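Take a look at the following structure, please.
Just one protein chain is left out here, and the rest sit where they should.
Showing chain A:
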Amino acid sequence: MRPLKNEETVLVFTKLKKYIGSNVRALLERSDGLYCFRLHNGRIYYVKEDIMKFAATLPRDNIVSLGVCFGKITKGGKFLLHITALDFLHPYCQNKIWIKESAEQNFMYGNHVYKSGLSRISENTPKYAGVVVLSSKDIPLGFGVAAKATAECRHADPMDIICFHQADIGEYVRNEEALI
């Protein structure tokens, strides 16, 4: 477990910024205590500072997870967000997509969101912006990247991809082994 290096911090925050914009500040300046990002086993964890300090006294090899895992730094040097970060992306994110009930299952099996399954999209979503995908009942289902801007969506064909899939909550069942 160690604090992030400069370049790692840049990687993480640029990625987060795609989803939650300037709300990245809100992750660090919280009223209920100090929170920090830590790297452990190649994974980035977002954790309260006193918990982190307590965990630092434990043998490193035996710690499996602490706080919330946000994602990992790939061997290619990119930062990959995991589905476990959804809890923190959802309340702060600026662009959202709501999908129809019929398309929920499809998305939760790891498919992209098609125009036919689109129910609503927040206004002024630019192309390639990070979006959180919600069900018709406002349950966050995952996140992805908008393949089309809001204006383009209106004229899209039913089978056009609206949002590229990145992570979905189906992974908790599908992919439990490699969740973090």
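We adopt the following convention: a contact is a pair of C-beta atoms (placed from the backbone, for glycine too) under 8 Å apart; a residue touches a chain by one contact, two chains touch by 3 or more; residues count from 1.
Going forward, contacts and distances are computed from a predicted model.
**Student:** Which of "RING-type domain-containing protein", "DDE Tnp4 domain-containing protein", "SAM-dependent MTase RsmB/NOP-type domain-containing protein" or "DNA-directed RNA polymerase subunit beta" is the UniProt protein name of the chain not shown?
**Tutor:** "SAM-dependent MTase RsmB/NOP-type domain-containing protein"
**Student:** With the missing chain put back, which residues of chain A would touch it? List them for me.
**Tutor:** Residues of chain A in contact with the hidden chain: 32, 46-48, 50-51, 54-55, 57-59, 62-69, 83-84, 87, 104, 108, 135, 137, 139-141, 169-170, 172-173, 176-177, 179-180.
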